[in-house]
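Only one protein chain is missing; all other protein chains are in place.
== chain A ==
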Amino acid sequence: MKWQEVKASVTILGTKVRKDKAQLSVSVKRFVKKLENISDNEAQEVLEEKNYVAALGICAQDPVGNGSNISGGEVYSFQTPKRSNKMAELASELAQTPEQNVAPDHSKCPEKMAKTPQNSKRSSSDKVQQKSKKKEFVSTTPYRLRKRLAAPDPYLESESEYSASCSEEEDEDEQKEVSTVLSDQKTPAKTKAASTPPPRNSLAKKNKEQKMGNLVEEYFEAHSSSKVLTSDRTLQKLRKRRLSQQTLHDLLKNAPLAYAAEIRDLNQQHESLFSKWMLQLHLGFNIVLYGLGSKRDLLEKFRTSLLQDSVHLVVNGYFPSITVRSILNSITEEVLDHIGTFRSPLDQLEFITKRFKEDSSLELYVLIHNLDSQMLRGERSQQILAQLSSLPSIYLIASIDHINAPLMWDHAKLSLYNWLWYETTTFNPYVEETSYENSLLVQHSGSLALSSLMHVLHSLTLNARGIFRLLAQHQLEKKDNPSYPGLSFQDFYQQCREAFLVNSDLTLRAQLTEFRDHKLIRTKRGADGVEYLLIPVDDTTLTDFLEKEDEDV
């Protein structure tokens, strides 16, 4: 899918460039505008017919007004880097005028205007002033701004030089901002381009091209330097504000949902499609839902309103330990009432296929929340699910969220799935989907890992706990060493012996096997063939664990 989209956008650009060179930039701007005036459909339709659609031969005015029909260029063009310093601006502005739009309004706040990039190169003194102003935000501004500030003074010189020779300042605006992050050698070339001002139309186009070139270079520049310029602050310092999963959940539960009415409207629109989905499922299509927002509730509602009387299977794809095997198992065991195991998922699939083909009265609805989740996105899993969905009496309705989800499927799988795509932007928060421990930020609380650690260890002998403690302590001592490989088995054995925890290396090995079975430790062989032991838990959790252990003892 992604490939298709990209291709589409390329087609547009291609035809545009050839057909109406002069209009290029104009029409691009029109597209941007188009998004905003949704109300006047008339004009928009004309626009689309003339520009975007002409390239594809489609009139795509969506009656529901969904957003998937904006031009590809709109999405795939690079973000204009002129907003690079806006994060800080945004912050301060929002803090001052909480009820206002974020977009800088020049007429209303003239003192802000000095800061906007448009004026950034009027004079070098201005620039300096501006910089000093910016410095206030240093702590809150990531990477870009800091990089800018870190840039040596020569920039300033080259910039003022450049602006003196530049006749088309307005047009060059955006590249200017780009060039500030680029190396100095870029500047002469650009000055040359600007010093012989071509007719305005072609200039606009040239600008576009240049911008493109700069952006590409910028991309590689940003990705080539291994050095990362961000502040060194860590969440450790904000410790008191760290939340556990439970408190987070409670807090969010109490938080009012913004735009509840609008979201409800949106969802109602989608719900009116239920019967259509049902029909299309029965006609041999499968349905995939995409768009921002959790589609869990929508699918749940679909299930409760239409599938009550039929056999159906709900798969929570976002669940961290879901596997294709478990999906297949629940089909064979619970739907087909088959007891017995299979050698491989493929065998199992074959069995299912056979059963469904034999018995035409069998029907099964499969609802998969997040078909694109970590556990299901693998090639083999998708292949099996695709084959499953291609059975005529299995009806699959699934949701995807990841931006690259369509890349999972090649043509063969797509034809097996036989998708009909439905845009169902719900704006519902992803409550369930993100509630598992592997989420960012919350991960650091590690409460789940901690409780499972405690749980397992409590069922072990005192000696075993001692052994684990020893390993944990050792690991914490070395926590500042990023290349710490783990404790070698020999050393560990020595230490355990000294602490009177084991009497032979066999007992230790037996103990370690038990740990490994519970996934408490991980072993790996170093380059020298020595076995290293490591607890795959982050340091804070480990510290917490040791503290708890101390309390217990």
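Operating definition for what follows: contacts are C-beta pairs under 8 Å (C-beta built on N, C-alpha and C of every residue); 3 or more make two chains touch, one makes a residue touch a chain; residues count from 1.
Rule of thumb we're sticking to: contacts and distances are computed from a predicted model.
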Options "Pyruvate dehydrogenase E1 component subunit beta", "Origin recognition complex subunit 3", "Non-structural maintenance of chromosomes element 3 homolog" or "PLP-dependent transferase": UniProt name of the undisplayed chain: "Origin recognition complex subunit 3"
Selected from A:L313, A:L346, A:L476 or A:V530 as touching the chain missing from the view: A:L346
Residue among A:L252, A:L336 or A:L362 touching the omitted chain: A:L252
Chain not shown, touching residues in chain A: 1-2, 4-5, 7-8, 11, 35-36, 38, 56-63, 65-70, 72, 74-75, 78-81, 83-84, 86-88, 90-92, 94-95, 98-104, 139-144, 147, 218-219, 222-223, 228-238, 241, 243, 247-248, 251-252, 254-255, 258-259, 262-263, 265-266, 274-276, 278-283, 285, 290-293, 318, 346, 363, 383, 400-406, 411-412, 414-415, 418, 420-423, 425, 427, 429-430, 433-434, 439-443
